[in-house]
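Only a single protein chain was left out; the remaining protein chains are all shown in position.
To keep things simple, chains are lettered A and B as they appear, and every chain counts its residues starting from 1.
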Amino acid sequence: MSNVATFDTRTEAKIPVESPLAYSYRRSGAPAPTGKSRVVLRERPFLGHLILRGGAIVLDEAVRQVLGVSLPGEPQGLVHDADGERSIQWLSPDEWLVIVPGGEEFELENRLRAALGDAHFAISNAGGGQTLVELEGEAARELLMKSVIYDVHPSHFPVGKGVTTVFAKTTVILRRPAEDRWELVVRRSFADYTYRWLLDAGEEYGIGVER
Amino acid sequence: MSQLNRLARGGRIDRSRKLSFTFNGKRYQGHAGDTLASALLANGVDIVNRSFKYSRPRGIVAAGAEEPNAVVQLGKTEAGQVPNVRATQQALFDGLEARSTNGWPNVQRDMMSLVGKLGGKFMPPGFYYKTFMAPASMWMTYEKYIRKSAGLGRSPMESDPDIYDHLHQHCDVLVVGAGPAGLAAALAAARSGARVILVDEQEEMGGSLLDTRELLDDKPADQWVAEALKELAGLDNVTLLPRTTANGYHDHHFVTLHERRTEHLAETAPLKDGRRQVRSRMHRVRAGRVVLATGAHERPLVYANNDVPGNLLAGAVSTYVRRYGVVPGKRLVLSTSNDHAYRAALDWLESGHEVVAIADARANPDGELVEQARARGIRILPGSAVIEAKGENRVSGARVAKVDLDGFRVAGAAETLDCDTIASSGGYSPVIHLASHTGGRPTWRDDIFGFVPTLVKGVSAAGGAQGIYATGEVLADGVEAGRQAATEAGFSAASVSLPEVAVRRDGAAVGLFQVPHEKPTLRAPKQFVDLQNDVTAAGIEVATREGFESIEHVKRYTAMGFGTDQGKLGNINGMAIAARLLGRSIPEVGTTVFRPNYTPVTFGAIVGRHCRELFDPERYTAMHQWHVEHGAEFEDVGQWKRPWYFPRKVNGKTETMHEAVARECLAVREAVGILDASTLGKIDIQGPDAREFLGRVYTNKWAKLAPGRVRYGLMCKDDGMVFDDGTTSCLGENHFLMTTTSGGAATVLEWLELWHQTEWPELDVYFTSVTDHWATMTVTGPEARKLMAELTDIDLDKDAFKFMDWREGSVAGVPARVFRISFTGELAYEINVQANYALHVWEKLFAHGEKYGLTPYGTETMHVLRAEKGFIIAGQDTDGSVTPEDLGMQWAVGYDKPFSWIGQRALTRPDTARTDRKQLVGLKPRDAKVVLEEGAQIVFDPNHAIPMPMVGHVTSSYYSPTLDSGFALAVVKGGQQKMGETVYLPMADGQVHEAEIVSPIFLDPKGERQNV
Partner (left out) sequence: MFYIHCPYCGELREEEEFHPKGQAHIVRPADPAACSDDEWGDYLFFRDNPRGIHHELWVHAVGCRKFFNITRHTVTYEILETYKMGEQPRFTAEHPEGRPSQDGVDPASLREGVRA
């Protein structure tokens, strides 16, 4: 849709960047994982995040063509491409979250727009506004039980599921890409609160932060 | 002091582990496995408290959550103080320190007891209401006095060193109570594969099976308990939570559990593996199905002086003897209305102590237990009851007499039996508290003399909780409940083979609540109904005589069942007494409703981790660290932390807020300032109908806004009242970027979605929040263009890039969108960059800006600058009762738009169209030094008699360094037609300020400064 202004908010120039957790590391520290850490936290900063809006039927073909995966049409669906680097997640009946390696998002947006042509859809870049935090380890699930109201029991939250839910007094997008790994998509302005909460609640499990 | 009441053998305590503790400053010893109550009884401590109102000595009555008297203050240290702990529920640990809640100077010798003795006459029910009613102004004083002498426990005055948390649990079947019914239910549900949580409030699971005389499969019952628990513990789908009380049952099977994780170990949680551990934890459980296996509480009989230490529940006697190896006396008299209580006498006898007699209210008691007692040679007095206890600080005798239950009178001469302990049992009350929380009114059953719960869908009661008491039947009922719950939750039923329990032949019980005395109730010695709240049978009689007929009113008048007790022992007796006095049946006087929480919950557990620095989220912008490093003071705007002002150190002295703000204001007006505006809400709007949609939700016109242009807009609700404002930029023909107020971002997005999803789904448009994606910095002031020119490739020529234009390009090497909008009235550029680059851009601006005097400013300066220009803040100058016309913003209203936009119709309603509505104006104080108070009320005539008609109030008020004067925005009735008139602001201190109504635009009314 040429009537929409696209804008690459990234630059190739060597500009210092700060992830949403940069301030938190300096302020609250980042305890290194030890052999006794039953849960490990790891930020995956600067990924490309796009919000894709439109009808599932409209979007499905373009997504398959451009991303090589089919759009998860069922609620709470989360799919990854073959090498696990790119994912697309159902957020609502007309909203999906696409996460790709940092730097790919603008080209991806343009290719999707080209593939979608005149259809009614919207794509918004959200990469500066959120970050991905991974939790891994045997205590990850219990740490999440302290934090989110959603049922994270494996029978209710299998691999390949993702939800938006309440985290302490804020919200997160919670995803389970692998048996032993959870992902939290955290809004930038709430990242420090979320980080401090996880460190505090994870103390019992000797939480470590991988940087 | 030796444990004089401790048996040499028996019980579930570990005699090899001695624990020392102090109670009211005196040191005692107990054993691992004791509760504080069992240890106190072992040591022969009779008096544990003074009563709430009459200050009578009180001893331990029960062995569980229903204990009304032994409510203690726990804690050695100030920070470790915990009030309202039931000694019967507190596990003993080494070094435990506890004190009585009531009693001054101490429980043995209490000053208030004198009042209590006289108080029979002086403290009738309703005493507080009657005595302390007038004068009302003295109530605070009275209350302080009452609380001090009543002693409701005290909270610690120091910060709690412990940590607490919450755990969100989900399960298919929640089983509350791990006695025979609960264990059986849990086994049945767990074996079917359901996710099961089994919760029990006691130190050990097993409930009545831990002290029963009965055998399961010819083995002691606790062996079966151990096997059942072993199986449950080994199942992945089962969570066992001992020391955990289900305290509240909320909507849709949401149950709050309070787990005490370290309270049995020490006063403050000991370190575990070198790390802090959680002291108590609130489990917030969403259950699919719930089985209430909460058992029953024994009801005490209501006889004269039934509160003297040494009066216990019959079942509690058995529990202390069999579970804790403690016999709380030497010579026992039992008064009962049923067979089951006979076990107390048998247990007592087998411990090697004397049972003086059993007074049985039934004419011909003949059950199996009765026969056993008879065979052991215990004296049984049929048709009799204890009518009065003798003794003051400890029972010294029991007056027993024949009673005529139907005639409610003593039917023969009383005999005084020499004893030191009286056990009583009036039957059992199913524990229906949790079921009651769900709103179901309980049902009275005459066959069991008790209320059984009325249950909502998805809940079942099992065993004692629904009036089934025989162990074999309880187990079977539990299995059935567990199986049914699992089946309903979608699992297939599993088989559970039950242990053999010999069927005991029990004789029928009689209904006995208050025991008659030779004297009428009002003249007899006190017969207590609610021990914790000092409510007597006479009190209930007075209440009914004074016309309180509904049990809910009697409760409130007498305080029966109040507070932390929640009527566990007293409510049914109280209802029975009221019913008899009113000549009605118990269900006719009503039922009683129990409220959460079942037992007290500490604030720590309620708060969990939501305290201190995690009390509420603090939202930071990408430049937050810079603000901290540059000494910013912060202001809370919603959850955002925004720089308020940046005080500098001048000659070693830190500027005051007034000085800093004045400096910042002048910097913007004379040179250039910079504001972190990242907190503004930003919504990306795309779609062919985006423009049409904007036209419907904003008051002004959007049809012709071209790409590259920006427009200010007001948003109303359909009642015509302003609720948010901001600028929206046209990015492309079908693409807009809307900004909202910082606090309104989420509300506005939801508002747009509401209209789109429910009213205008035919409009093709999508809204996506991009608030956090962009960091926003406002560079503003006469020198702004020069500074920008050093860092951007955008053509800044005043005609190429006009006021209310936006352009894209790079700033400091970073892709940026720059908007020429101004909230200060000065030349301004609002730079938006992806937030990850923001700190770099911000620092580059300072590297280049120093020579222009670039000054960071905060929200306070922003407020002064915008108010000088008459720019409103939605939510400060508006309060949901202000229309665009009230604001004098007719220029932002599209009266002739084709679609009736949200709010338009309401503007012509009679009230909205009044000309004397409160309208936004400027106020210029007559005395330039005065800064009016925000919120101050405005009057036209200061000499008017009080109450003066109030005609408006100040909405924004500051000192303007540019004008060197105080100035304000205000809403004043009909103010727009009153320019130049004087209004008055009478203040609380008696001063009356004078101000002139002026235009709200104090500076540059033509807007020339921002247009350069």
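Just so it is clear, a contact is a pair of C-beta atoms (placed from the backbone, for glycine too) under 8 Å apart; a residue touches a chain by one contact, two chains touch by 3 or more.
Everything numeric in this text was worked out from a predicted model, so none of it was measured.
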Candidate in contact with the missing chain, chosen from A:V4, A:V39 or A:L91: A:L91
Touch criterion as defined above, residue of B:D446, B:D718 or B:D941 at the omitted chain: B:D718
Selected from A:S28, A:N110 or A:T165 as touching the chain missing from the view: A:T165
Residues of chain B in contact with the chain not shown: 250-254, 286, 439, 456-457, 718-719, 750, 753-754, 757-759, 761-762, 900, 904-906, 908-910
Contacts of chain A with the absent chain, listed as residue ranges: 75-76, 91-93, 95, 149-150, 163-166, 171
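The criterion applied here is as follows: only the chains that are shown with their structure count from here on.
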Residues of chain A that touch chain B when the two form their complex: 1-5, 7-11, 13, 15-20, 22-23, 26-27, 36, 45-46, 51, 53-54, 94, 120-130, 142, 145-146, 148-151, 153, 155-156, 168-170, 187-190, 192-193, 196-197, 200-201, 203-204, 206
Chain B residues within the chain A interface of the complex: 165-170, 195, 273, 275-278, 284, 286, 609-610, 613-614, 616-622, 624-625, 640, 679, 684, 686-688, 707, 731-735, 764, 766, 768, 770-775, 808, 810, 812-815, 817, 833-840
